[in-house]
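Showing chain A:
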Amino acid sequence: MASALIILIAAPLVSGLLSLAVRTRPVMERLQMGHAAVLWAAMAAVVAGVAAGDDVSFGSLLHADALSAFMDLMLAFVGGTALVYAVGYMGEKLSRGPVEFPRYRRFFVYFDLFLFAMVFAVNLDNIALMWIAVEGSTISAALSVGFDRTKAALEAGWKYIILNFVGITLALFGTVLVYYASEHVLGVSMEALKWSVLARAAGSLNPVVLKMAFVFVMIGYGTKAGVAPMHTWLPDAHAEAPTPISAVLSGLMLNLGLYAVLRLKTIVDPAVGPEFAGSIMVGLGLLSMTIAATFLLIQRDYKRLFAYSSIEHVGIVLVGFGVGGAAGVFGGLFHMINHALAKSTAFYAAGRVLLRYGHKNIDGVTGLLRQMPLVGGAMLLAALALAGMPPFGLFISEILIATGAYDKRPWVAYAFLLLLVVAFAALVYQVFRMVLGEPKETGVPMTPGGGRFTDFALAANLVAMGYIGIHMPGFLRALFIPMTRVFHVLGEIP
Partner candidate 1 sequence: MIESVLITVVQMIVALLASPFIVGLIRKVKAHLQCRQGPGWLQPYYDLAKLFRKDVVVSTHTSWIFTATPYILFSSTLTAVLLVPIFLSKVPLNFAGDIITVVYLLALGTFFLMLAGLDAGSAFGGMGSSREAIVASLTEPAMILSIFAVGLTAGSTNLSTIVHKTALLQGIVTDPPPHLMALAALFIVTLAETGRVPVDNPATHLELTMIHEAMILEYSGRYLALIEWASALKLLLFLTLISNVFAPWGIATERTPVWMAFGVAVWLVKVSGLAVLIGLIESMFAKLRLFRVTDFLGLAFILSLLAIIFFYILRG
Partner candidate 2 sequence: MVIHPDLGSQLVNLCSALLLLTCFAIIAQRRLSACVDLFALQSVFLAVTAALVAFLTGAHHIYIAAALTVVIKVIILPRILKAVIERLNVKRELVLNINIPSSLLICGALVILAFYITQPIISLGFLLTQDSLAIALSIVLIGFFIMIARKKAVTQVIGFLVIENGLFLGATAAAYGMPLIVELGVFFDILVAGLIIGVYTHRLQDTFDSVDTSKLTGLKE
């Protein structure tokens, strides 16, 4: 199993390095498809191993517990479809001309490195090394965000860099504070930075230091996760980045930020009690939802629309973990994976629309369902899922979170439901405007070469999204039980 973990982590790195040497498009396509296949296979092995009950680890550096395996699952699955999508998307750009081959190649290098950093981060058993990997992902994404050399892309890239670097630095300060607390208990050593060790010793750490550390980490990684009010870079970057990157930013990188916060929460809770971190998360979560909901209402750009929707969903997840309990934690985790699938689907569809019309204006897009049935349908379904409609999993997780919230603090549940309704109305209004009706423009249809890959990515995501909404597979549940233990949920999952 450890080898699978190694392969999982190494595959993007190797692929990225190999990409540097690629000279033609078909080779690149094959390389990246192979990369995706390896990712999926290795992920399947890791997940199967962890689901069977044994954490996978390699040395003292890498350790995949249930939470890590869960993140691996998301990263590899969505990362894989994103790769396939990117092959189609960038291929289309290449054949149409705006992107020449060296930049095409560079895109995949950045992309692979970005994936590598993320996969690496979630499997590291060390709070500080994780920080390094997360920083690595921030850096590699920074290159991708400004990939289109337009003014807007540059501006978005700059804002992304500044805000995220500041954020990530604050997170490092938080990490230092954790070390400050833990070295008194565990000694000045690598041990004092290991998640597994920290988790065991959590109860004996100094609570005040941990509180401060949590604030820094929350704000630091929260910036990366797009938590309001640190979210301001997010809509810009998501809108201006090439669409495969937008999908990965929204579907995966935000979850990575959340993962980092959640990991620390598992350390902080035993030391200071669950109320502390919970309150901050609920507060910021509701704030994120509020801001996102209002901006969804007035949105005119469909990529920004989905970006704000991501902020909303990050808020939902935060509320879920903030209120805690079996329902809240389960709901939060379930929400993360469903959101990853739904949001990447939405972005894939949005990318196709962008390729067709060449603009991101909601008002200029109508009749997608008629003009591009698969893309329009995918966008419709993704939007419904994001809006929290059954039979998609986001509905289930939202109800679970509301249940958890009502048990603890009814007013949180009221606010939560209210914001969900507003966001629902806004999102549905905006997306349905595009999907329904008669098409206005003809636009540029996809070449078959690009269309095939993107169609596959869309379909794969849709199937996965639909499936886990209707039935939660056994291996996923097998991951969820130990994960809720990580979050100190006692008692049976009802």
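Behind the choice of candidates: all candidates are chains of the complex that A comes from, given by their letters.
Observations on the model:
Everything below uses one rule, namely that contacts are C-beta pairs under 8 Å (C-beta built on N, C-alpha and C of every residue); 3 or more make two chains touch, one makes a residue touch a chain; residues count from 1.
As the structure is a computational prediction, the values presented were derived from the model and not from experiment.
Here chain A is displayed by itself, and among the listed chains 1 or 2 from the same complex, it touches 2. Chain A makes touch with candidate 2 in their complex at residues 126, 128-129, 131-132, 135-136, 139, 142-143, 146, 149, 151-152, 154-159, 161-162, 165-166, 169-170, 172-173, 176-177, 179-181, 183-184, 188-190, 193, 206, 208-209, 212, 235-236, 239-240, 295, 298-299.
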